[in-house]
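Every protein chain of the complex appears in place save one, which is left out.
Letters A and B name the chains as they come in the text, with residue numbers starting at 1 for each one.
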Amino acid sequence: MIEGAIWRRWVFFYFPLTGFIVALLFPFYWMLVTAVRPDSELYRPWNAPNYTPFWTLNPTLEHIRDLLTETLFSTWMFNTMLISIAATAISLFCGLLAGYALSRLKFPFAGSLGTMIFITYLVPQTLLFIPLADIIRNFRLGDSPWALILTYPTFLIPFVTWLMMGYFKSIPKELEECARIDGATRWKAMVYIIFPIAVPGILSAGIFAFTLSWNEFIYALVFLSSPEQKTVPVGVTSELVRGDVFYWGELMAGALLGSIPVAFVYSFFVEHYVASMTGSVKG
Amino acid sequence: MAQVVIRSLNKKFDEVHAVKDVNLGIRDKEFVVLVGPSGCGKTTTLRMVAGLESITSGRILIDDKIINALPPMDRDIAMVFQNYALYPHMSVYDNMAFGLKMRKFDRADIAKRVQDAAEILGIQQLLARKPRQLSGGQRQRVALGRAIVRHPQVFLFDEPLSNLDAKLRVQMRVELKKLHDRLGTTAIYVTHDQVEAMTLGDRVVVMKDGLVQQVGEPLELYNEPANLFVAGFLGSPAMNFATVRVSGSDGALWVENEGLRIKPPSEPAGRLGRFVNQEVTLGVRPEDLHVASAADPTELGFDAAVEVVEKLGSEILLDVAVGPHTMVASVDPGIRVNVHDRLRLALNPERLHFFDARSEAVI
Partner (left out) sequence: MTFTYAAATPYAGTPRRGPLTRLLEDERWLAVALLLPTVALLGLFIAYPFVKGVELSVTDAKVGVPGHFVGLQNFEQVWNDGIFRVAVWNTCVYTVVTTIFKLALGLWLALLLNNNFKGKAFTRAFILLPFIIPTVLSTLAWKWMFDPTFSVINWLLFQLGIIRSRINWLGDPNLALISVIIVNVWRGVPFYAISLLAGLQTISPELHEAAAIDGARAWQRFRHVTWPLLLPVTLVIVLFSVIQTFADFQLVYVLTGGGPANATQLFATYAYQIGIGTGLLSQGATISLAVFPVLLLVVIVQLLYIRRVETH
């Protein structure tokens, strides 16, 4: 803690900290307020008198209702859930196996392969989206969730692999050796002994992967065209604008509801999330 | 019937030749201890028998069957690790049952075997617990139990007592011996502790730098070490060594250095004949030195100045200066000795050892 006079603590600590918290969280508050503010209050110019922007005395659920009944929002939610869960599952599967191989088996080119996988993590989606769009079309995967379920792992797997490698390294190798002497094949030793011990790591990786999938935008934008196939980020930004008019009530309601699953998952697993995020940086 | 034969075994890690041409025959039901300092190759040898390290050259046979190419799971062996290697996410029962499950035993069979083993080791009440809830000694027993339930042909032990505190170690040593008497399974035990080697082994294999120094029963190695290393490794306090010159005078053979002049009895003197005017190493154990009385012949004793007196109760250890060298003598606890005393020590002529100064082999 900052030693010294109380005023120092206020000036150098509480004040800036509060400033940060307010600045970082205000947009979400704004999202919330707008989503429940009736249209009549919503569209008042910024310099109109009697403007109480920070709260509303007549909260309404009409935006949320309209969102759910008049748009394809629930379909988008379902799509995004499906895609995120499936992509996470695939990445966990691949990442677990790859992480195990790279951290606990000796074979030629292990180092180079590990480096290559790490490099693919750095390749941004915006570099690949144009040729990938072509490839997706050639594989007839366009405009279907499979386009995303198969391409999301490209940025999820390297991360999961990396994270699991760090985790596996902390498990003593005698456990596997003992299992193999006990009668397990290498495969069984991996599945029955190592993986169960690594469950916390698997959880962290899975949660992080889930939130990353939910956040992805450009692939979803480019590979999906029909409104029923869209994910929440794409749907909200494209379908809730009619002509040039932005329906801010619905938009904010959509933004709010679209954020809830991620925030929900995150809230249960904050420690795991932070662990995986910082683990990837420190590792 | 589980005899283990190791023939011309070699192991190279890149450039390091860790195990050099080891030959060993272990009889059925025998308890063999591989002992030596760190890096001597004992653990590597054990791991090759287990199948955890690949074999560079040579053969390992169990019951006349070459097992070089068999994976560990098919060798019908069990291993107890230094760190116990208990599966942390499983209960004690599941830890012990794991090997049997892998071999597709049915549940009733598994239950019986686990119960039996648990009773032998006195851990029945721990079966539902997880490893992290157990003490070191309890974990060690569970590790043993896990090995026992499988009724393997060979037990392998990799320094299993090293992680226990001194008192527990002594206790477990006794229990291991009893267990072996009871079960009678062939066992290969690796340790760096020479006390464990002497007390547990039917035969002891002393290794150094990848080579086998000597193989034999514990007392055989103790009383008739084949080289300087074995002589100095077994026994505590260690054997005293002194570089002496062999000289012939008055028609008799003497060995001497700045601190002593000894006339060895006829038996070793005969063997020392060809080393006249050369240097050899004399070895004598602390317990083979005693405070000289009038009855001890002068040619078998020497003068010494007492530097440190360690009273252990069962014996007194004297660190003495013999000329420019020091030696340790273990004498009768009743003797009254003080630091800086000068006294005369006599050696037991039956228990003198001489070693070639260059090759370190016994003469």
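We adopt the following convention: a residue touches a chain if its C-beta (ideal position, glycine included) is under 8 Å from a C-beta of that chain, and two chains touch if they have at least 3 such contacts.
Owing to the predicted nature of the structure, the values given are computational and were not obtained by experimental measurement.
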Residue ranges of chain A at the interface with the undisplayed chain: 1-2, 13, 16-17, 20-21, 23-25, 27-28, 30-31, 34, 42-47, 51, 53, 90, 93-95, 97-98, 100-102, 105-108, 110, 113, 115, 117, 119-120, 122-135, 150-151, 153-154, 157-158, 161, 185-187, 211, 214-215, 217-218, 221-222, 232-234, 236-237, 246, 248, 251-252, 254-256, 258-259, 262-263, 266-267, 270, 273-274, 277-278, 281-282
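As a working rule, only the chains that are shown with their structure count from here on.
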Inter-chain centre distance, chain A versus chain B - centres from mean C-alpha coordinates, in Å: 59
For the chain A and chain B complex, residues of the former touching the latter: 172, 174-175, 177-185, 188, 192-193, 196-197
Complex contacts: residues of chain B adjacent to chain A: 50-52, 71-73, 75, 77-79, 81, 83, 85, 87-89, 98-99, 102-103, 146, 150, 156
